[in-house]
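One protein chain is absent from this view; the other protein chains keep their places.
Think of it as A, B, C, D and E in the order they're written, each chain with its own count starting at 1.
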Amino acid sequence: MFPNKRMQGMVGRRVHIEMKGEKSVLEGVLISVDDYLNLHLNGANEIENGERKRLLGSVVVRGNNVVLINPMKE
Amino acid sequence: MFPNKRMQGMVGRRVHIEMKGEKSVLEGVLISVDDYLNLHLNGANEIENGERKRLLGSVVVRGNNVVLINPMKE
Amino acid sequence: MFPNKRMQGMVGRRVHIEMKGEKSVLEGVLISVDDYLNLHLNGANEIENGERKRLLGSVVVRGNNVVLINPMKE
Amino acid sequence: MFPNKRMQGMVGRRVHIEMKGEKSVLEGVLISVDDYLNLHLNGANEIENGERKRLLGSVVVRGNNVVLINPMKE
Amino acid sequence: MFPNKRMQGMVGRRVHIEMKGEKSVLEGVLISVDDYLNLHLNGANEIENGERKRLLGSVVVRGNNVVLINPMKE
Partner (left out) sequence: MFPNKRMQGMVGRRVHIEMKGEKSVLEGVLISVDDYLNLHLNGANEIENGERKRLLGSVVVRGNNVVLINPMKE
């Protein structure tokens, strides 16, 4: 399964996202993803040291600044 | 809704933008956005620790240096 | 007005440029700009804390390292 | 053997990945890789100073943030 | 004159190059440049605080890591 197909399989699930040059990570429900790994999330939160730092809600993330994405256990 | 469609839906609204390698964030009215997430904002301000640091006015932001964008509550 | 059209409208004007990972900013007259936001400036200066640090003169700036551009008041 | 062919030859093997701006490295089984070097790994772990810091499991890594990849000895 | 045409006009001249995330700068004779601003230099030196730190000789520089280029006075 190619990386972009793997991403499509995460749509509708909560995902954990590490971004370049950020100490905090993002968690939210993946609404959509395109071929550049640009992401649209709902109910997104910024998490630092395991604690919720800020509620972002609906957010678009630029793919090139995403380091890694993994689905969260549900 | 794909990430670029989600962005188009923010045109005309105030948005909050986090940029790569910057402590401050940008807030302004989104005038236009292209497929690279290059942004044109009016009435933009640089915000640091929740306070207005500098009035930028009309500004173009390079998409690859945008980490995330979310619409502000109105 | 799309971001690249907005940039074309700044040609011939003095612009203020913030670059990625640089404390100093650039100011100069925008001679040309292409679709990648690569810039050609004349009379460019490197500015740090509001003071001229270095005269660069004619300079080409790589678009992906530009964070934001805004026209200077004249 | 071109770099992307070399990568295809690592599919199914454990790989070691260094990422931009991260102290920790990733290790996991390479499930797939595309032409941008986007990677899909299973059984991925984040490793810091040679010790397992965090189990990530299934993870997608954005190619532009990969610095280098090498196959692990088995 | 578009930025890439401006670059072509520097071929054969000594140029000064600032690179992303590097304290030192490069100086050398520009042998060739392509549309990505990848550069081939001869007689290149790494310069730190105005002093020659290291002789590199023939070097290829990746365009996306170039912040700015300007021709040196001769």
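Here is the rule we go by: a contact is a pair of C-beta atoms (placed from the backbone, for glycine too) under 8 Å apart; a residue touches a chain by one contact, two chains touch by 3 or more.
Computed from a predicted model, the values in this text were never measured in an experiment.
K.L.:
Give the labels of the shown chains that the missing chain contacts, considering the complete complex.
P.N.:
Checking the complete complex, the chain left out touches D, E.
K.L.:
With the full complex in mind, choose from D:L26, D:L41, D:L56 or D:I69 the residue touching the hidden chain.
P.N.:
In the complete complex, the chain left out is touched by residue D:I69.
K.L.:
Contact with the hidden chain only, please: which chain D residues?
P.N.:
Answer for chain D: residues 1-4, 6-7, 20-21, 37, 63-64, 66-71 touch the chain left out.
K.L.:
In the full complex, which residues of chain E touch the absent chain?
P.N.:
Here the touching residues of chain E are 19-22, 26, 31-34, 38-40, 44, 56-62, 64-65.
Here is the rule we use: only the chains that are shown with their structure count from here on.
K.L.:
What is the shortest path, in steps, from chain A to chain E when you may only step between chains that touch?
P.N.:
3
K.L.:
Considering only chains that satisfy the touch condition with chain C, which of them also satisfy it with chain E?
P.N.:
none
K.L.:
By mean C-alpha coordinates, which chain is most distant from chain D?
P.N.:
When every chain centre is compared against chain D, the largest gap points to C.
K.L.:
What is the distance, in whole Å, between the centres of chain A and chain D, each centre taken as the mean of its C-alpha atoms?
P.N.:
Their C-alpha centroids are separated by 19 Å.
K.L.:
Which whole number of Å gives the spacing of the CA centres of chain B and chain E?
P.N.:
32
K.L.:
Can you tell me, using the touch rule above, whether these chains form a line, ring, star, complete graph or other shape?
P.N.:
line
K.L.:
Please list, in label order, each pair of chains that touches.
P.N.:
A-B, A-D, B-C, C-E
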